[in-house]
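Mind having a look at this structure? Questions to follow.
Removed from the display is one protein chain of the complex; every other protein chain stays in position.
Presenting chain A:
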């Protein structure tokens, strides 16, 4: 029902700290945009600026085509789900959900029907007479969601809503949030530091670092073509393996002098990377043209069940290789790590992707 457009948004605190250094994002109607990044990257500040809880130092925020810089959170017609839920401790679940509607002067019977139907969707009907402290973490989370949904706002804002839940519940709620958002068709902005949450929820993934957007795109595009070393190491678990390169007359070499066994690239790449799942290991010594072959020593094996992670040392760097099922390698084994050339990522001096 609404688009959200950020144009060159900046946040400078009175202390002079620049938390957001010029961010532009366009979120189409009904899409869920996830802002992800390490703590202190400005993602929460950005969200709070969209909400109107934080003043905007420069640039514009537009909701539904209308610039909202100067108007307060109430008039922006947004709803927010907070990390600690921020439920009113003295109000029953029903009143928690109804409070925003009452403040807007919604007629009583309409409030009642909206609260009850929202409660039904979120399976809270039996809990309407309870107080927040009588609820479990997951139930509180639902009430916080309900409080947002019941208002039927133009935009949902989520500020790390799942970070206080245990891992299992987090997984459930993730799916639930995604389904709800899709059913309701409300444009949403979701802040998280959890890259798994970001990948699974996002229609648009925005990776932020140090107050700037590193990359914007569909989650899988970002995963497959990270725009920078930062994105490559932030998105994906375990992170991408990165190896430093040194140039020489005969083409790029790894730090320990191992020559790369295929055509050198034109562009001056100084780092090469590959995902743990894009590599394999072999004990054989046959030549493998068109692939990166690294002699490696296994340091540790992490069996996770369906897959195993081999922690190896190759060319002076630690790398991780994912093999499916049980690993045959043991710590101390000498083997060769093989990564196909087309699965390699190259980055230049500034850490940017080179294609």
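Side notes on the structure shown:
Here is the rule we use: a residue touches a chain if its C-beta (ideal position, glycine included) is under 8 Å from a C-beta of that chain, and two chains touch if they have at least 3 such contacts; residues count from 1.
By definition in this document, contacts and distances are computed from a predicted model.
For the chain that does not appear here, its UniProt entry gives the protein name "sn-glycerol-3-phosphate transport system permease protein UgpE", which is one of "ABC transporter", "Acyclic terpene utilization AtuA family protein", "Aminomethyltransferase" or "sn-glycerol-3-phosphate transport system permease protein UgpE". Touch with the chain omitted from the figure is made, among A:89, A:107, A:289 or A:332, by A:89.
Here one chain is not drawn; of A:6, A:27, A:51 or A:177, the residue touching it is A:51. Touch with the hidden chain on the side of chain A covers residues 48, 51, 53, 72-74, 78-80, 82-91, 99-100, 103-104, 133, 147, 151.
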